[in-house]
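Just one protein chain is left out here, and the rest sit where they should.
What follows is chain A.
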Amino acid sequence: MRFRFCGDLDCPDWVLAEISTLTKISSVKMKLLCVQVLKDLLGEGIDYDKVSKLTADAKFENGDMKASVAVLTFILSSAAKHDVASESLSSELQQLGLPKEHTTGLCKSYEDKHIALQEKLRESSLRLGRLEGVSWRVDYTLSSSELQEVNEPTVQLCLQTQGAETGNTETTIVSVSADKFRVLLTELKQAQAMMNALQ
C-alpha cells in the first residue's frame, strides 16, 4: 500500500508496529508527546524527563519510550519532507490503525508547526563549503624591491569557508589587483542579477 507521507512508498514495518504502541497512551498525553518531539525536530532539544512522565501511566519501558519518540519523529519529519496536507496525513494514519482522537491531536500539532519544520529541514539540507565570513582591506603599494614607484591599490580578501568534506573552518586569503577585482565584481553582480531574477 502506498502512502503519501512515506513518499509514495510502503510504510516501514517498524512504523506499523510502533503505531500500536502509541495507542496505549491517551490522546491527550500523545498530543503533549508530539509537542516534545516537534521541539526536538526544531532543534530545541527534547526533555526526556517530561517524556518519561507522560509515558509512565501506560508503564512504558525504556525501549517503548524511545520507540514512540522515534515513530513520531519519523511521521512528522516524513510528512513535512513530502509536503503532505494535514487532512491526507490524518486519513492515512487512520488507515494504519491510529485511533481518531490520537490522529486529530497529531495532525493539529503538525499543522501548527509544519512551516517551521520545513524551514528547519531546508536549512539542514546538504550544502557544501558554506561561506562563513568575508573581510577585506584595501592597500596602496608605494614601492617595491622590483620597481621604485609602484603606486597601485590592491584588495586583500579573507574568506572563511566551511570545508566540504571535513566541516572544519578553512581560511583562504587572496590579494587581488584593481583590474582583476573589477572583473570579479562585474561577474559576481551578473550572477546576483540572475539569482534575483529566479526569486
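Everything that follows uses one rule, which is that a contact is a pair of C-beta atoms (placed from the backbone, for glycine too) under 8 Å apart; a residue touches a chain by one contact, two chains touch by 3 or more; residues count from 1.
By our rule, contacts and distances are computed from a predicted model.
Q: I notice the complex is incomplete. Of the names "Proteasome subunit beta", "Sterol regulatory element-binding protein cleavage-activating protein", "COMM domain-containing protein 2" or "Multifunctional methyltransferase subunit TRM112-like protein", which is the UniProt protein name for the chain that's not shown?
A: When "Proteasome subunit beta", "Sterol regulatory element-binding protein cleavage-activating protein", "COMM domain-containing protein 2" or "Multifunctional methyltransferase subunit TRM112-like protein" are compared with UniProt, the left-out chain turns out to be "COMM domain-containing protein 2".
Q: Among A:101, A:119, A:132 or A:187, which residue is in touch with the absent chain?
A: The single option touching the absent chain is A:187.
Q: Out of A:17, A:164 or A:178, which is the one that touches the chain we can't see?
A: The single option touching the absent chain is A:164.
Q: Considering the whole complex, not just the chains shown, which residues of chain A touch the missing one?
A: Chain A touches the missing chain through residues 125-128, 164-167, 187, 191, 194, 198.
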